[in-house]
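One structure coming up, written as structure tokens, with questions to follow.
Only one protein chain is missing; all other protein chains are in place.
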Amino acid sequence: MKKMEREEFGAHSRRTFLKSLGTVAATAATAQVQSVAAEFEKANAEKTVGPGAVPVTLTVNGEKLSLMLEPRVTLLDALRNYSSLTGAKEGCDRAACGACTVLMDDLPIYSCQKLAIEAQGREITTIEGLAKNGKLSPVQQAFWDRDALQCGYCTPGFIMSVTALLKFNPRPTADEIKHACAGNLCRCGTHPHIIQAALQASGAKVTSKTEVINA
Amino acid sequence: MPSWPEQTKYISKSTLRIDAPPKVTGKARYSSDIQADGRLYGMILRSKWPAATISAINLEKALQVPGIKAAITAKDLPQTVRFYGEEIAAVCGTTKQACLDALRAIEVTAQPRPFVVLEDDAKKDDAPQVWDGKSNVSSSPRGSGEQGTVDQAFPECAAVIEGFYTTPVQLHNPMETHGNTVSWTDEGLTAWASTQAISASRDGFAGPLKLDHSQVRVITDFMGGGFGSKLNGSVEGVLAARLSREAKAPVRLMLTRFDEALAVGNRPSSFQKIKIGALADGTLHAFELDNYGTPGISGGDVDLPQPYIYKVPNSRVKQTHVAVNAGASRAFRAPPHPPASYAMESAMDDLAAKLGMDPLEFRLKNDSNEVRQREYKIGAEKIGWKEKYQKPGSSPSVVKTGLGCAGAAWGGGGASRNTQGEAQINPDGSIEFRLGVQDIGTGTKTVIAVVAAEMLGLKPEQITVKVGDTNFPPGPGSGGSTTCASISPTVFDICANALQQLQTQSGIADARGDNWFAACKKLGVTPLLVHGRWQQGDPGRPLSSSPAYGVQFAEVAVDTETGLVTVKKIVAVHDCGLIIDTLTLEGQINGGIIMGMGYALYEERVMDDLSGVVLNPNFETYKLSGIGDVPEIEITLLNMPERGVIGIGEPATIATAGAIANAVANAIGARVFSLPITPAKVLAALGKVPPFVKS
Partner (left out) sequence: MKAFEYTTALSTDSACELVAGHGAYLAGGNDLLGLLKEYLVPGPDILVNIKSLPGLNKIERGAKSWTIGALVTVGEIERDAEIGKVFPGLRDAAMEIASPQIRNVATVGGNLAQHSRCWYFRHRDTVCLKKNGDLCYARNSENRYHSLFTGNDCISPVVSSLATTFAALDATAVVLRDGKETRMSMAELYQKAWKEVTAHNSLNPGDLILKVEIPTARGRSAYLQVSDKHAFDWALVSCAAAAEAAGGKLKSPRVALGSISPVPHQVEAANQFLDGKTLDDATASKAADMILAGATPLEDNGYKVPLAHALIRRTLLKLKGET
């Protein structure tokens, strides 16, 4: 069997992030991701599965989900309809709106355009996985504080994109926030408050220019 | 007589949205999230013909797909289909994959009929008829009219302009599609509906399914936007209910994004030929409009209230509706003001240019509304009109900057007078409000908490709010910008009644604030259930009223070599009577502006006249304003407590397209008459596009 190279994308980004924590930690964590994904591939390589349902194990918010899924089931579908993680939303099912955004090894992806079977061996983070022990993450808190939501349907997707951004770029400019959130749509018009929330979560001071004149 | 307090702790201040935590944590369950045990998924088969007679539908093979539990036809046969996307059949099954396979296994026998999808084609005498035996062209008497002596008035004008201003069909496209999770058993029907109107939704089940209202319960705890498209009962809801009945299980049936472009409403198009003239001193003198537009196969909101907010002594308005084989229109945020404002305000600027007048001065001269007069002056200062305004096209350099403005009026925003509600006050001092209204993202729940906190001397965090259940006291659908004006006086009344009863029962003279818990403790073991309803209050200082106004200014940069329009800044000055919560109010105004910007620059439903299909039933080519497009938005709010609460959702979106269109025209010195203002159209207006020669 040829020597295989493990999928680089997720590990590459994680490596970049972890660089800031120090070389030793980075190497250790990378090696861990490397070995999990490699194990998976070894076990599954060149075995043909489907079209009927097959066992698929997903690691979501640190926990294992053991599901029986057809290969054509998307990660979004798996989360929403084969488990009760309905935080990621279906807005279009065509990789165009971002309501389904989750993190795969710290990188935001559209879960509607990723087969669940291909998310095995990766660390999936959904909106449900951000708050720790009932405490909102800084991004979640900032969204609340700056009212960066209205109907809330696009909100989990945006929060995932902003969360991912701040991991790689802890002090982004407004333009960088816009660039990072370009793949998320909102119909209610929360964008200005989202930019404020991302800035606030990054520790920047944010002021509103809204003026109330008492007539 | 009841009126809002003069000094307030929470009202007119900034209160955080109370339902943010479930939304930011993913705990909020929308219609498609409801965890109904044993649920099935439902899907709809839609017509691929824009016009056809369906003579047979064979569901046998669909029923044989593993996992499928029921399959039904939408209507009796033969079925006359009149638009691409009309509902034909529906299935439900244990997985979405099974449903997809089942839809493809349904065999439909159809005889295609002639169809027409473009307005100009449908107007022709020999156009295929959308409705047998009826002309595609009709008009309503109220849409047309005349006053003064228009034909004599035009020659009297010092300046006259003519323009053909057009707007496209716009799609609501809320982020959450339409749909329900429905459970219909012998015990009754429960629908977790994505709706703006639980009562109308209930009607929409009870009627077609021949159920008593008391057997139908609609629940909407969270919903992902509607903008007017979710104010009625739904075809998809009834199909889900029928499937549920047959399959003996709850059915979750949500529309796809594709479906949203076809069958759940839209804003009609407009083709407005405007002629408008003014006297030498700039007074508007004559106005003529010939407008047509399509509401699809049927629908309203084609007739436009022209000449919008301006008084013209001599005017003639003629409006016609043109039916085409496309989905019917539905109310869409401030119908039908946005196209009216866009065209009228564009014509105003074009006339001002002809007169050589500053367009802001021209408006101040012709718009006598006191509120808008104030708002224009405030807005002009904030955008820097005096310093920055230049004559059309005189901005130097390749990227030209321009300014524009427009005004609005929304006569809705009044209240639904039948609104009721209740509060349960427990001996431990906890209080829960229950109102049969919806929070469509506007912050309804928060408004209730703010008003209650204010009137009871508590904190908003201490108020539990439940909405969106037909078991609760009835309230209005969330449309017309009426919700806030309906619930605020209702909650005021509930609180007044609550205090009165608490005070009587407890013997404590003033049960508010610090005395609240002591007063509640005296209830013993029995909670107090208090009812209340909307009331007007003191007519001189009412609890709610209407209308609201508002003006917006736009600053744009137009790249005259690429045609790209960038909105740099919007200044919005709005009034909505008594402000309840500035934070959620800001959200509504931002939202209205961003939606108006989409209308001005990006959005357009495109029909293909060869096949009759909607060409852009997706977010890839039906383009919504993105975060990269959103400008700096500066909002000024005029708080007018003496007018009581008025709605804002719709006024916020009316003036935006006109302001942006005017800013573009000001920048480049040429008018793009048709929305959306794309780079292609800008380049054409600048004369840079070679004329097309058919080979």
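Letters are used for the chains, namely A and B, taken in the order the chains are written, and counting of residues starts over at 1 for each.
Quick note on the criterion: contacts are C-beta pairs under 8 Å (C-beta built on N, C-alpha and C of every residue); 3 or more make two chains touch, one makes a residue touch a chain.
Please read these numbers as outputs of a predicted model, since none were measured by experiment.
Within the whole complex, the absent chain has one touching residue among B:Gly532, B:Gly563 or B:Pro651, and that is B:Gly563. Of the candidate positions B:Glu156, B:Asp358 or B:Asp609, contact with the hidden chain is made by B:Asp609. Interface with the hidden chain, as seen from chain A, comprises residues 1-9, 12-13, 16, 41, 44-52, 70-72, 74, 93-95, 98, 101, 104, 107-110, 113-115, 117-118, 161, 164, 178-180, 182-184. Where chain B meets the omitted chain, the residues involved are 48, 84, 97, 100-101, 104, 561-564, 566, 601-602, 606, 608-611, 613, 615-616, 620-621, 623, 625-629, 676, 678-681, 683-684, 688-692, 694-695.
Criterion: only the chains that are shown with their structure count from here on.
Chain B has its Cα centroid 31 Å from the Cα centroid of chain A.
Residue ranges of chain A in contact with chain B, taken from their complex: 70, 72-73, 77, 80-81, 84-94, 96-97, 99, 126-128, 130-131, 136, 140, 143-145, 147, 149-156, 159, 177-179, 181-182, 184-195, 208-215. Within the complex formed with chain A, the residues of chain B that make contact are 12, 16-17, 19-30, 32-33, 35, 41, 95-97, 173-177, 222-225, 227, 254, 256-257, 374, 378, 440-443, 575, 579, 582-584, 586-588, 590-595, 618-620, 624-628, 630, 633-641.
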